[in-house]
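Every protein chain of the complex appears in place save one, which is left out.
Then we have chain A:
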Amino acid sequence: MQILLVDDEKELVSTLAERLGYRGIDAHWAATPNDAISMLSDQNYDIAVLDVQMPDMNGFELKEQMEGICPELKFIFMTGHGSEECYYEGCSHTGEAFYLVKPVEIDSLIEKLNKVMLDGGKR
């Protein structure tokens, strides 16, 4: 399973990638939406885990762009923003099961990753 984590909090994504690596999951990370888009041309990913609020481009806009490049890519959203509006928008993009609120328990994230790989998620 190849995972791309995208969040402007660099210390969060880098640590999360390292921890996923210890659990046998190959996770790369990007701290900007533009870096994430660039990384898609170098490597194939199965799932992108996107922060919702980022400078320049929010996670939903990034999803649209990433889908344009990699139509088979699946998505999970991760947010610190707990508004209802944000929740419903996130769910409309991926389904309720694939929307996580920070701080995220790693076992819960791995469970979601496995579910997305099996079910494909709502795309």
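Criterion: a residue touches a chain if its C-beta (ideal position, glycine included) is under 8 Å from a C-beta of that chain, and two chains touch if they have at least 3 such contacts; residues count from 1.
What we mean here is this: contacts and distances are computed from a predicted model.
*Asks:* Among "Acetate CoA/acetoacetate CoA-transferase beta subunit", "histidine kinase", "Succinate dehydrogenase cytochrome b556 subunit" or "ABC-type multidrug transport system, permease component", find the name that the UniProt record gives to the complex chain excluded from display.
*Replies:* "histidine kinase"
*Asks:* Write down which of A:M1, A:M39, A:C70 or A:I106 is the residue touching the left-out chain.
*Replies:* A:I106
*Asks:* In the whole complex, what residues of chain A lie against the chain that is missing from view?
*Replies:* Residues 8-9, 11-12, 15-16, 18-19, 22, 53-56, 58, 80-83, 101-106 of chain A touch the chain that is not shown.
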